[in-house]
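Only one protein chain is missing from this complex, and each of the others stays in its spot.
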Amino acid sequence: MRLLFLGDVVGRSGREAALKRIPELRAALKTDFLLVNGENAAGGFGITDKIAKEFFEAGADCITTGNHVWDQKELVGSIDREPRILRPLNYPEGTPGRGASIFQLQGGRKVLVMNVMARLFMDAMDDPFAAVEKVLRQHRLGGGINAVILDFHGEATSEKMAMGHYLDGRASLVVGTHSHIPTADLQILNGGTAFQSDAGMCGDYDSVIGMKKEVSIARFVRKLPTEKMTPAENEATVCGVFVETDDRTGLAVRAEPVRVGPRLANHLPVVA
Amino acid sequence: MRLLFLGDVVGRSGREAALKRIPELRAALKTDFLLVNGENAAGGFGITDKIAKEFFEAGADCITTGNHVWDQKELVGSIDREPRILRPLNYPEGTPGRGASIFQLQGGRKVLVMNVMARLFMDAMDDPFAAVEKVLRQHRLGGGINAVILDFHGEATSEKMAMGHYLDGRASLVVGTHSHIPTADLQILNGGTAFQSDAGMCGDYDSVIGMKKEVSIARFVRKLPTEKMTPAENEATVCGVFVETDDRTGLAVRAEPVRVGPRLANHLPVVA
Amino acid sequence: MRLLFLGDVVGRSGREAALKRIPELRAALKTDFLLVNGENAAGGFGITDKIAKEFFEAGADCITTGNHVWDQKELVGSIDREPRILRPLNYPEGTPGRGASIFQLQGGRKVLVMNVMARLFMDAMDDPFAAVEKVLRQHRLGGGINAVILDFHGEATSEKMAMGHYLDGRASLVVGTHSHIPTADLQILNGGTAFQSDAGMCGDYDSVIGMKKEVSIARFVRKLPTEKMTPAENEATVCGVFVETDDRTGLAVRAEPVRVGPRLANHLPVVA
Partner (left out) sequence: MRLLFLGDVVGRSGREAALKRIPELRAALKTDFLLVNGENAAGGFGITDKIAKEFFEAGADCITTGNHVWDQKELVGSIDREPRILRPLNYPEGTPGRGASIFQLQGGRKVLVMNVMARLFMDAMDDPFAAVEKVLRQHRLGGGINAVILDFHGEATSEKMAMGHYLDGRASLVVGTHSHIPTADLQILNGGTAFQSDAGMCGDYDSVIGMKKEVSIARFVRKLPTEKMTPAENEATVCGVFVETDDRTGLAVRAEPVRVGPRLANHLPVVA
């Protein structure tokens, strides 16, 4: 199975690039399942139903999120009607939406996607390791599930790597989001799980993590009130991870980064 | 001028790889000035005089550090005798050692190196932006200084990018350290400063940021006392950043990542 | 019922004062149930079986702890044999010990004690509000339980007050620990729950939260390695909270602070 995961889409610039690239990449990479993290798609803060619909129409199969999931409050009311949008699994019981979903592909293959928040330097959440463990006790890679994907939304590289190894052999892909910067550490771990600490954002990299750099610098340097943070507006670079799995084991047999756009060294896997 | 910066060396495995690769890379990349972050070189915690000597003998011109600088206490007493080892600039007044140093190369070119700690999710330190500003008021790129390099030791990608743009046009290279994971965002910013959020470590990437994965996972999952964290012991991958500057302006004209070793997609710049 | 809760005992000085005062206070205040937080009793870090035994022999009915619970590793192995020692309830499933215990007093009255960690500015733990909720769904004040006491071990006054109000009417006493400083905000909330943000420590108040002040100041001011933190050694002041409940409702009808020792304004309730 061919999986493509795109990192946090930031603002209009990120949306335009993602919407344009999703069909192109889907075709070029013969993608069976495409995910995109949408937590910053609406003006940098959250996602609306309308934007989610655009992603799905462009070819996304699943939208993951993170700490910004509720920044657009309409999602609190609408998420229960859209099983393809995930919010972090380790929110309190009773939180609207779901943090894990099983997708059935044409031909009958099944993909389990989980979206979990890390805790180091992040908001107080329930144990992310216990949360994924609980889901995997019910749905096992190989045991009827053809691919398991975790979007681990977090800050600290240590917690992300620990999760990668924790799930090694039990997931097809563990990929971090939230830092908005792609890491160059993509590898297939010893047990067969593809891992990258962070997918990077789909956003304007002439910025501070996708937001206008002047405002962000001012906050660090002057510590006085500034205007609102808004997304940078130049053309975005689309960043993500491409993985090919063995359908029998669900483990990764190939993994390559994806970076397409005007900034950063571009990389596009070649799929025969 | 050709600059090579290698990220945090972690433990014996990282040291062995760095000591072996430094002369090779120095030659292959026709390096004029080579830096290495040594804050985790001694068993993962700090650096000793003996280890520093080995790095210098292998061909390092400068050793930078970070929050682990004093983990080996002997350095508190010895750092004042070794101007080539930097500790973060924004420690309190009266702290032994220095956070900025000017190196005179053969032929008379001068390189200013600064080592500063970020603050987001880090220890309480004085303002890193003010600290570099103060140094740059005295020593200006172009004004007698041929290259300015900042090792910005920090956690948050936002603070690192903000610093990159803050110094854009005033530094040859702003490179992050501390996360122990190389980022894939190397770019020459609009003003001519090469920037990468994190250089990545020189360490074993079959690990949790260079340390044995079992112990680290146990700490996240069980929250009970574990044995001491120790460095992972398989062969290390050496990670860093290579930059070529225009000697007249001091600005970057070429920038490429360096990744050499058994893990991660390897990349070695070709220097004619 | 008369309840006496004493805050974090710090080191030898704190132990000596607590051991001396426990029988005296027990008698003077005609205490039915006496608790003491022991997380710093052993040299400032954790508690040993031997020290716990001393507290029980002196007249403590229950020992609560906090983030330092495992600092003395022997407790990991022994806690399961001692139901009177609690560790925070919201540790991961499978953690040795228990975070809630029901104590049966002479005459048949039952006291439920819970020990939970807050999360703001603290280690990553599972939701403390959900954790107490789950226990209280099983054991209700009034429904066979004559008193409910929560030691909420935390840093932020906001989280502590929120917990106080969250349990108002459902607990006899919600008292904070961990800051090592008694607060002067003891009140009986509208619903009948006695609340104080922090009980304060049983320790030497000529110190920095019970530890030698010179070492602590040095760490804040110089940021260089110092000798190990050790408890201050002058006579300790014993701090805590005294509550009288209505045995029918389990709610508080009287609440007064306790402060006995050479420092701080002393206060001892008068019990007829």
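Residue numbering begins at 1 within each chain, and the chains themselves are lettered A, B and C in the order written.
Going forward, a residue touches a chain if its C-beta (ideal position, glycine included) is under 8 Å from a C-beta of that chain, and two chains touch if they have at least 3 such contacts.
Please read all numbers here as calculations on a predicted model, not as lab measurements.
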Discussion item. What shown chains come into contact with the chain that's not displayed?
Written reply: A, B, C
Discussion item. Among C:1, C:208 or C:224, exactly one should touch the missing chain; which is it?
Written reply: C:208
Practice prompt. Specify the residue from the set A:137, A:223 or A:248 that touches the hidden chain.
Written response: A:223
Response to the item:
Answer key for C:27, C:217 or C:253 versus the chain not shown reads C:217
Practice prompt. Name, in rising order, the residues on chain C that touch the hidden chain in the full complex.
Written response: 121, 127, 129-130, 155-159, 161-163, 165-166, 179-187, 189-190, 197-198, 200, 205-209, 213, 216-217, 220-221, 239, 257, 259, 263-265
Fill in: For chain A, residues in touch with the removed chain
70-71, 73, 76, 91-92, 94-96, 123, 125, 221-225
Discussion item. For review purposes, identify every residue of chain B that touches the missing chain, sorted by number.
Written reply: 92-93, 119-120, 124-127, 129-130
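Just so it is clear, only the chains that are shown with their structure count from here on.
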Fill in: Separation of mean Cα positions, chain B and chain A [Å, integer]
29
Discussion item. Multi-chain contacts only, two chains or more: what residues does chain C have there?
Written reply: 92, 125
